[in-house]
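Below: one structure, written as structure tokens.
Note that one protein chain of the assembly has been removed; the remaining protein chains are unaltered in position.
Note that the chains are named A and B in the order they appear, and that numbering of residues resets to 1 at the start of each chain.
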Amino acid sequence: MDAYLITIGTLIIIYAITVYGLNVIVGYAGQISLGHAAFFGIGAYASALLTTKAGLSFWEALPIVILLSGLIGIVLGLPSLRLREDFLAITTIGINFIVEALFLYVPYFGGALGIGGIPRVVLFGVKLKGMAFFLLCLGFLALVIFICWWFTRSWGGVACFALREEESAAASVGISPVRFKLLAFVIGTMMAGLGGALYAHYMRFISATDFSFPMSITFLSMIVLGGMGTLWGPLLGAVLLGILPELFRPIVDYRILFYTALLLVMIRFQPAGLLGEGSIVHKWLILKPAGGRP
Amino acid sequence: MTDTLLQARKLSKHFGGLKAVDQVDLDIHPGEILGLLGPNGAGKTVFFNLISGVYRPTGGTVHFQGDRIDGLPSHRVAARGIGRTFQIVKPFASLTVLENVLVARGITRYGTFRRLWGPWQSKSETRAALETLERVGLAELAERKAGLLPLGNLRRLEIARALVVGHQLILLDESFSGLRHEEIAQLETLIRRIRDDGITVLLIEHNMRVTMGLCDRIVVLDHGRKIAQGKPQDIQENDLVIEAYLGSRGGRHAA
Partner (left out) sequence: MQLFFEQLLNGIAMGSIYALVTLGLALVYGILRILHVAHAAVYTVGAYAGLFCYSHTGSLLLAFLGGMIFCSILGVAIERLVYYPLLKYPPYVPLIGSIAIMLSIEEICRLVAGPYILTFPATLPFPEFQLGGVTISSTLTAVYVITTAVLGLLWFISTKTELGLAMRATSQDIPIADAMGINSHAIVSIAFVIGSSIAAIAGILVGIYYNQVYPTMGTVPAYKTLALIVVGGLGSMPGAVIASMLLGVAETLLIGYADIPLPRDALAFIAMIAVLMWRSEGLMGSK
């Protein structure tokens, strides 16, 4: 397969893994997170540091990376999720800026130069690159999608969903708002951490600016476009927004304007996304809404 | 104390300078239907919210089956076995009627981590949820999307949800409000049946006829204070009560 396509495809898959996590937070539990790129970065830096400075392999580092992302998610999420929705949006923006500042200013994280020389992932003694790495990422994506699917069928998932629909009614039937918002948040940050780790070993060089606030907006745009709270929306959004820059190479100067205008149009007229209920795609394909559940 | 299901002592809630509920004492006995009456702004819904954990009391205590529950958040009060409905109905609109009740059935699992990962639409749970729907007369509408239901059925749905959670006590917040004549009669029968099944009911209601006919005892609030309690006939003849309703508020039908 064309090497160029594989390169783009791998990045799209990595982004998709990350935004599936965001989809759990925003789409399933209805919590606004504008700092997802921070957790993507935490995963990337953690894996990079563990494999370069501590000499661990990707596989040895991975459980630590995911747990760390979840742990930091709890630490940052617990105080934030107790706050009202509006506060949460601003707090997550703040998390993004603060984490980025830490990466940039604390010398251990390489400062402005970032971290380089990140090794490739080795599986059964083989260094994975190109198609092989693409397939590895695809495997992780399948796992992530499976977890999301399982979540929507579990008691945890329906609790988050009920919380999103009607918080006080959910509380009156025993659903603790903080606990379940936190559960969704942590699942989301762990997936972001996984995406970040794969990103680090893909790019083999990372720096703080990869994980700044505009990246959080990009992630959010992907699920807005694809459909928040749907099972395939994040993938669709990642694919569309991943392919678009390539399609728009000729008018690269207008690219950002196109993105933001697209985001604006989507959110104004189709807030549920392309795969969401009531969308043009839905009506066009005459899809029957499946009982309203995600 | 042992034959009191719920006991509120000197329960108070202040909002800044406003004393919405002021030193109210109230006992609920098992198996009774207790009505909470009072003109608009008397503090009835605030009182409910104090018991169900939506508000923290400014003062006073609430005991349920001997344990203190004041200050507990809503989900913990629910876990103790107190269910409630809301004055403005809050169905999970995009779920079906059956699914609305199924959500409530998770009450035994939401507190544990391990049991969260099981599938929520298992056969046994679905059966149990259907039984509850039959109890309230909504079994035929099980597959209908809740958001499409008319008010009367939505109130039943709220009661169904409350029944799953409240196997000892349910709080009904103006469940008769906005209902048509036939619906009112049906709801009265339902509530009596619920009580006969052994569940205690505390209800807020503006409809006088319903309250007098349905309740075993009545407590009347005015300006946050308890001004009367007793059997319906006694309340009807109580001067303070009449004054509260017909006094400075005017004789308007409490809307």
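The criterion applied here is as follows: contacts are C-beta pairs under 8 Å (C-beta built on N, C-alpha and C of every residue); 3 or more make two chains touch, one makes a residue touch a chain.
Remember, predicted model here, so these are calculated numbers, not experimental data.
By the touch rule given at the top, the unshown chain touches A in the complete complex.
The chain not shown here is touched by just one of A:A89, A:A132 or A:M203, and that residue is A:A89.
In the complete complex, the residue from A:L81, A:A184 or A:V224 that touches the missing chain is A:V224.
Considering the full assembly, A:L263 is the residue among A:A37, A:I115, A:I187 or A:L263 that touches the omitted chain.
Residue-level contact of subunit A with the missing chain is found at 26, 30, 32, 79, 82-83, 85-87, 89-91, 93-95, 97-98, 100-101, 104-105, 213, 217, 220, 224, 253-254, 256-257, 259-261, 263-264, 267-268, 271.
The definition used in the following text is that only the chains that are shown with their structure count from here on.
Note: centroid distance subunit A to subunit B, computed from Cα atoms, is 42 Å. Those residues of subunit A that touch subunit B in the complex are listed here as 150, 153-159, 161-162, 165-166, 168-177, 179-180, 183, 291-293. Per the touch definition, subunit B reaches subunit A in the complex via residues 52-54, 73-76, 78-79, 83-84, 86, 90-96, 99, 102-104, 106-107, 109-111, 115-121, 145, 147, 161-162, 164-165.
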